[in-house]
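Left out: one protein chain. Kept in place: all the others.
In order of appearance the chains are A, B and C, and numbering begins at 1 in each one.
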């Protein structure tokens, strides 16, 4: 029952926060966005040097094989400083899918840890909403390997990825858990069309069209037809990492708002003297406490057993979404007009939080997931 | 688009409010409750004399054949002064079921208008929740008429009624709209067991057990097997009347709370000077405005065509429930400890509002009804 | 009186028992909106977004050509002279056709002040161009240090012979970048108490000394600006009404506020329709999102809250028609409208799921998926609980004026 960080974890936290504060000054961030750069390659290289990118890479591939807590600490800083590096895609989700999945995967995993590759998972399809088993993309066996056809409607960080993990159906019907296989494809594979777009949080995602994408045998990750469970586990790890990101972003928005209430004057006194605003920010403070508690629980649960693991993650995703959207919206409201401009970070935090809510299933989706799990447990 | 009362309606409103204020002083009300009397027979006779009980009785039976607006005006006063007379059961719902339903029904209708009979409808059955077509009670044809067997789980004002309108199935399966017939039975019919209980608002309801209740041919109201639509229409009229009751109760609770905020002092000033409490009571005022608007719309819609009629009533029931429970709960919260005692009316208003929410389907039930109707309309 | 014979559906609001004249009027405006609303406006209007300025002008000119350029103005100033019922019919029919609300700063904010307090010369010069759409007015009220607390404004106007010289800074000046006119408040007497000593001026935007700095908002659209006034020299004829009385002129707008809120509020039906359509078209597996009873219930919840608000608007219009005071209901409607606009557009965005994440083009490539209007409308909606007196200020006003707290 001890929820405190170890000394090493605390050092990592300090270093991540310092990095964010120094390298991600808001004015510089806005200038980068204006130039159409979600993040600087230089920063990615820095992060590689700091060892962050290798946190989830096995030791024998040069990685640190760290616990979910280290990932949480990094992601909190990413959220707090609006960093747009594809850390969760490449360094949290992808490594889960590439571990013990053959020599090509290991090579790529080492490259991820070294900052030399960025990999996204193409988990969403049209008409599938947030159902991971809704895989209509087909992978047909060919003499030399596989041929993939289909559409992936949304790939997080897909616009900056060098490679993709692509779930495709080798058997069964759309919606089945069985029959989903995972394939590795580099972004420049012929027939793979990457259609990037910018999200409201300035992350560059993509849609993929697979038009006769031909892959070799070595592109298959793990057992054929058995990719579903592994995909779900990897996405859960990504969900938890993004909760930490949301926590960092909402606490930053809360901190900015509290200091605004203390310093901004209207009607001859700081607006923080008005009781209605005091009670509002108290509710925001409570929301942050709830989100931090849920993020801790979800992080711990990642290493735990089912069904507690899934129930905690589902509950955490829903509650962090709900509380963080409340904080993000009220942060703007309490700032008034300036909170609505692009010139203050406050609106960018809300947009980030909206995108985190939507990623891998929104609050409602995960609440329903919890409802199902609770019925099964009862 | 003129939402104002006529001069006659305004006079009726003044008279009803004055009656409530004079005859239903809170201390006298509490004393009656302590004696186990939901209401005084004398008051019922008064109301008959004032003509209120005959509002929905046809003119040829000595009634006034008034519009739903007159009923609204009376019910608002009933709610405002916590009156427990079985007006909605006997004088709103029952008349809808007894009109043009044979000589025995007409006789009873005239008696209702004269204050000589009280009639409740037994609309609810075990496992039926709020579904009016969930009728498992069977009516078997006998040489002289019908024999009824079944259970009615909840009858509004059933503990004080002299007679009941009892839906029973003459054909079809439980849940079917077709095959429900309506029967009239006096409370002292052999085999009819009335089990009264007191609700939290001190209304005396009942459960009925029908154990071989033998009724004559003249007990059948209207066409055999065709009672469902008529029942639904009558219940809708009852729903709208109870919305007016809720409106009266919530506005009374609001008024008491506003005056408490003005007069109660803490920390050296009236508590109404605290901005957080000001904003709370403003939200209560908005809730009252919403409820009044919805009650007007629902009252007007009663005379209108489908599907607008049903949609408006469903929406109104849901919204008045939601807003009135908010007002009732916050009225207690803003009163603090004294609001929680039996010695102030404020807690009784909340209990009344909780019971109105539950009557004939709670807010969620009617929201789902609206959702269905909206889908059909789209 | 309350008419029990009325056939009423709050979401098809025109089924009231109208007089034959009103029915004919309804048919006339309905036909106009159906025939004339540009197709290209509809998706954005439905999402609660504002149109581009040029589109607003097009729309104003269309209405003007039909004789309906100023629906709420008296006939003698070029308006239609309609009564509240007609206005209400006009707005609800516009809503049903996905037609936009007219841009309001000329028509509803300064126009009525000019025709009530302005000189004959000012009326002649300014009123017609508002109706034709040839003039675009912006409002110079807010300042960096005086947002909600307008009475503490510090822009100064100093009399200099036949001129006033104005210096200061205005904030949140919507569409200053397209406007050719501005009405602004400035302090003419620095020694007077807060609200006194403030005067109202009518300014041409090309007067030397005016600089407009764009402020981009979180919906990535350029609506608003800062305006810097550096010794802007105006003739004394630019003063509206009397010196030092500018603060009071705004009060004429309070009575008109009911109509403006009604116009905007009836548009919530548009956003609801958009969200419902999104739920009906979003395929999930074999069905659509609307098949999910949870989704249908959430839509119904929003729908019934919109109905309650519609009912409040209808009562307000009825009271206006019979000359009754509606108390603080206009403030209440503003609060509820903005809250509901936010909730409906948030839910609509949720319904779009991953489509809502495709927000902007990269390297001018076409967007994968539909245009992100719902998401943009959702972001824009955040400002509606802030502008025109934030919802917190509205609650203060209601508590003080209406409840006596």
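To be clear about the criterion, contacts are C-beta pairs under 8 Å (C-beta built on N, C-alpha and C of every residue); 3 or more make two chains touch, one makes a residue touch a chain.
Please read all numbers here as calculations on a predicted model, not as lab measurements.
Q: Could you list, sorted by label, every displayed chain in contact with the chain left out?
A: Taking every chain of the complex into account, the missing one touches A, B, C.
Q: Who touches the missing chain here, A:17, A:209 or A:279?
A: A:279
Q: Pick out which of B:14, B:107 or B:127 touches the chain that's been left out of the picture.
A: Missing-chain contact among the listed residues: B:127.
Q: Of A:165, A:215 or A:297, which sits in contact with the chain we cannot see?
A: A:297
Q: With the full complex in mind, choose from A:219, A:235, A:261 or A:325 the residue touching the hidden chain.
A: Considering all chains, including the one not shown, the answer is A:261.
Q: Under the stated touch rule, tell me which residues of chain A contact the chain that is not displayed.
A: Residue positions of chain A that touch the missing chain: 1-6, 9, 67-69, 258, 261-262, 272-273, 275, 278-279, 281-283, 285-286, 289-294, 296-297, 299-305, 307-308, 311-312, 314-316, 318-319, 323, 364, 367-368, 370-372, 374-375, 378.
Q: Take the complete complex as the reference. Which residues in chain B touch the chain that isn't displayed?
A: Spelled out for chain B, the touching residues are 36, 124, 126-131, 134, 153-154, 159, 174-175, 195-200, 204-207, 266-267, 274, 276-277, 329, 332-333, 336-337, 339-343, 347-348, 350-351, 354-355, 358, 362, 364, 368.
Q: Over the whole complex, note the residues of chain C touching the chain we left out.
A: 292-294, 297
The definition used in the following text is that only the chains that are shown with their structure count from here on.
Q: Going by the average position of its CA atoms, which chain sits the greatest distance from chain A?
A: B
Q: From the C-alpha centre of chain B to that of chain C, how far is it in Å?
A: The computed centroid separation for chain B versus chain C comes out at 42 Å.
Q: Using Cα averages as centroids, what's the distance between chain A and chain B in whole Å?
A: 53
Q: Residues of chain B that touch two or more other chains: which are they?
A: Answer for chain B, listing residues that touch two or more other chains: 275, 278-279.
Q: Mind pulling the residue numbers of chain C that touch at least two other chains?
A: 392, 395
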